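Yeah, one chain of the complex is gone here, protein chain that is, but the others are all in their spots.
A and B label the chains in the order they appear, each numbered from 1.
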Amino acid sequence: MELRQRYEEDLFLVRGAAAWLATAALLAALAFFPFYTPRYLLFPGILVAINVVVAVGLNVLTGLTGQISLGHAGFVAIGAYTATLLAARLGVPWWLAWPAAGLTAAAFGFLVGLPALRLTGPYLTIATLGFGIAVHQVLTNWEALSGGRMGLAVPRVTFGPAALTSDQRLYYLAMATAVLLTWAAANLGRSHVGRAFVAVRDSDIAAEVMGVNLTWYKTLAFAVSAFYAGIGGALFAQALRHLEPQSFDLLQSIYYFSMIVLGGLGTVPGAVLGAGVLTVLPGFLSGFREWLPVIFGVAIILMMVLEPRGLYGRWLRVRRYFKTWPL
Amino acid sequence: MDAEKSGAIADKGGEATMRYARVFGLVLILAALLFPATAGVAQERGITPTEIIIGSTVPLSGPAAYWGLGVGRGIDAYLKSINDAGGIHGRKFRTVLLDDSYLPPRAAVNVRELVERHNVFAIVGMIGTANAFAARDYIIESKTLWITPTTNDIWAGLREKKYLFVTYPSYLNEGRILTQYAAEKLGTKKMAVFYQNDEYGLGLLRGVKYGVGAAKGVKLVGQASYEVTDADVSAQAVKLRQSGADTVFIAATPTQGALIVREMAKLGWRPQLLATFTLGDPIMFRLAGEAWNDIYLTAYFPLPGSGDNKIEETLGTLFRYDAALRGSPYNALAGVSFIEPLVEALRRVGPDVTKDKVVAAMESLRNWDGAVARGVTFGKDRHQGLNRIYIVKASNGQYVKITDWISYQTSF
Partner (left out) sequence: MVDLAQFLVGGLAAGTLYGLVALGIVLLYRSSRVLNFAHGDVATLGAFLAFTLLVGLNWPFAPSVVASLIGTAAAGALFYFVVLRPVKEATLLGRIVVTLGLALTLSGANTLAFGADTKVFPFPLSDIRVYRLSGVVISQLSLGLSAAGVILMALLYLLVQRTRIGLAMRAVSQDLVAAQALGIPSRRIFALTWALAGALAAAAGILAAPVTLLTPFMMLDPFLKGFAAAVLGGMDSMPGAVLGGWLLGVMESLFAGYISVKFKTTLAFLIIILTLMVRPEGLLGREFHRRV
C-alpha cells in the first residue's frame, strides 16, 4: 500500500498532475464508452456500473468495518423491489423512488446490523446468509407484494435526450451513479466515520476503549452498505425491466463477496476492479459453454494465488516498480 | 502555491483532453468504417450466401444444466445432421450456443451478444421464465425472430408478437386436461399437488385448480411445494398423505419427481399418480423404480420407447452426432421439437431468405408433422403452435398411449 506520511497528503483524493490526467482520461473513457465500443458491450457496461455500486458499498461493510455479509443480494432485492413497487403501484417518479429504495434498504441494513453487534466471523456470516434467504423466500411466496415467481414488470424510466437509445441513457445514469457513489465512498474512508469503521475492524474492543460507539458505527456500516446495495438494486431493476426473486439468491451474494476480496479488500479501487472483472468475465466466457464454470473457477483461484492482496494490490506493485525504475 | 499547481494541472489537462479527443475521433472513424462493412455483407442479419446463424442461450452449467445441456446440444446435433444432409437450399446452419447458468442477467447479456455480435438470424429456446422475461423486451425491440418453449401463459399483455413463436404446450391447459381426465376416468375425488415453487410448478397448479373447478365432485385437498435445490422431500410426502388425497399430481423435475414417488412408496401410501409431460423422460423408470408404474402423464410428441419410428430414427441420429445426449434423450428430442418448425419454414421459403418471408412461411404451417413435433399449426393470429396433447400410462417400463389427441384453445 501507499504510505501517506502527513495529514495534508490525505486531504486530496487525487494528487499530482499524473493522477489528475489519469482520472480525467478515465472519466472521458467512461463518458464516450457507448461510442467507441461494439454495441453488445453496452449492456455489460451497465451491469458493471451496477455491480460497482454494490461492491463499493459492500466494501464499506466488509473491507472497512470487517463485517462479513453473505446476504447482500437481499439488500439489492429490497432496493429493486422498493423502487419498482413505488413506481408501478404509486406512480412515484424515478428520481424520488430510487433514493427511497436506497433508504429502505438502509433501514433493513440497520436491522440486520443489530445481531451483528454480538456476532463475528462465521456466526455473522450465517446470520446475514439467513437474512438473504429470508428475503428471497418472502419475495418468492408473498405474491400479492412481489408478483412471486411470475415476476414484476418494471416501468421504464424516461429521461435524457431522445437521440440516445434506452440502453445508452441507462448506461449514463448507471455510470454517473457509480462514479458519484464511488467518489463518496472514497471520501467516507477519509472521514472520521471511516476512521471509526477501520478502528472497529482492527479491534472492536480497542475502538470502544478509545471512545468509538460500537453500536452506532457497526449498525451505521450496515446501513450505508445496504443503501449502496439498494441504489444498485433500483438500477438493476431498470436494466432487466423484469424482476424475479431468482436474480437475488445466495449465489449472487457470494459473487458480491468475491468481487471485493478479489479486487483487493478494503480499497475502493479494488472493489471497482473486482466488480468489473467478475461481471465481465462470465459473459466473456459464455461461448465456452460447459467449460465456463471450470475456467471461471480456475481464474478466481489463480488470481488469488498469484496476487493474494487482490487485483489492486498487483497494480500498486506494478506502479511501485516503475516508480523506482530503472534503479 | 495551490493555485499555481492547479493552473498547471488545468493546462496539462487541456492538452490531454485534446489528445484524447483526437484519439476518440480516430476510434469513431474506425468504428464508422468497420460497422457498415460487416452489416453490408448480408441482406438480412444472420443470413449469408453460405450460412444461416441460429443463436440460443441455455443453462449449460448450474442446477438447471440437465435441461439446458439436453436441449442446447440436441438443437446443435440436429442442425449438424441437417447440414450434413446438404443444408437448406445451399446454406448450412451455424449454431451459437451460450451458457447463462439459469441466471436472468446473463441471459439478458447473452441475447444482446447473440444479436449484436454474432448477428444471429433467430434465437431459439430460452429456458426458464425468469430468463425469458429478462430477455423479452430486448428481443422484441430488436425484431429478432424468437422461437421459444416459454409457455404462452405468460405472454398476455405483450403487444408486439410478430416475431415470437411458441412451440410448447401450455402448462395451464395440461394441468386442467389431466385433472379432468382423472375425475372422469380414474374416479378421482380428492386431488393433491406436489409442485416446484416456480412458474413451471405454479402454472401446473393453476391448471389443476381450473380442472378441479371444471370437473364435478373433485376437491383440491392438499398441496406441497419444494425448491429446486431441495434434497429431502420426506416432510412433503407425509403432508400429502395427511391431506387424505386419492390422487397426487406431480409437477416436478425428474430428480424431485422421483424422490417424492420413492418417499410415498416408503410410507406404503399408493395414491393414483399423475404427472406433467416433462416427466415423460424414460429416465424416470430408473430413478423412481417400480413405483413409477401405473402413473398417468401427458405427452406432446411420441415418447421414446413407445414404438414411433420417426422418433427412434431421430434419436439415433442425435446420438451419432453427440454421444453425451444418451443421458438425456427426452430433452434432446424437446430441443429438436423447438427448432423443427423453423427449419421447415426455411425450407418452404426457398433460397431467397428474408425474415418476413420466414414469418409468412411459419404462419403457413397447418397441422404439420415433423420428426418430433406433431400437429404444429401457426397462423396470422396464432403464434402458439401446439394446442394438443394426449395421455399415456406407464406400465412395465414403457409409456402406452391411452387417449387420442386432446386439443385446447390457444390464447394467441
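As a working rule, a contact is a pair of C-beta atoms (placed from the backbone, for glycine too) under 8 Å apart; a residue touches a chain by one contact, two chains touch by 3 or more.
Owing to the predicted nature of the structure, the values given are computational and were not obtained by experimental measurement.
S.K.: From the list B:Glu141, B:Glu184, B:Glu290 or B:Asp369, pick the residue that touches the absent chain.
M.R.: Only one listed residue reaches the unshown chain, and that is B:Glu290.
S.K.: Hey, which of B:Thr129, B:Thr144 or B:Ser225 is the one touching the hidden chain?
M.R.: Going through B:Thr129, B:Thr144 or B:Ser225 one by one, B:Ser225 is the residue touching the chain not shown.
S.K.: Considering the whole complex, which of B:Thr50, B:Gln242 or B:Ser395 touches the chain not shown?
M.R.: Spelled out, the listed residue whose C-beta touches the missing chain is B:Gln242.
S.K.: Which residue among A:Ala73, A:Ala106, A:Val261 or A:Ala275 touches the omitted chain?
M.R.: Of these options, the touching residue for the absent chain is A:Val261.
S.K.: Extract the touching residues of chain A with respect to the undisplayed chain.
M.R.: On the side of chain A, residues 62, 68, 115, 118-123, 125-127, 129-130, 133-134, 137-138, 140-141, 203, 205-206, 209, 250, 254, 257-258, 261-262, 265, 290-294, 296-301, 304-305, 308-310 touch the unshown chain.
S.K.: Name, in rising order, the residues on chain B that touch the hidden chain in the full complex.
M.R.: Listed in rising order, the touching residues are 61-63, 65-66, 69-70, 197, 224-227, 229-232, 234-236, 238-239, 241-242, 254-255, 258-259, 262, 265-268, 283, 286-287, 289-290, 324, 327-328.
The rule is simple: only the chains that are shown with their structure count from here on.
S.K.: Where the CA atoms of chain A average out and where those of chain B average out, how many Å apart are those spots?
M.R.: So the centre of chain A lies 33 Å away from the centre of chain B.
S.K.: Inside the complex, what are the residues of chain A that reach chain B?
M.R.: Those residues of chain A that touch chain B are 17, 20-21, 24-25, 28, 32, 35-36, 38-40, 42-44, 47, 140-141, 148-151, 236, 239-242, 244, 246-247, 251, 282-283, 286-290, 292-293.
S.K.: Using the touch rule from the top, collect the residues of chain B that touch chain A in their complex.
M.R.: Of all residues in chain B, those touching chain A are 8-9, 12-13, 16-17, 20, 24, 27-28, 31, 57, 60-62, 65, 69, 72, 96-106, 108-110, 112-113, 115-117, 129-130, 133-134, 136-137, 154, 197-199, 202.
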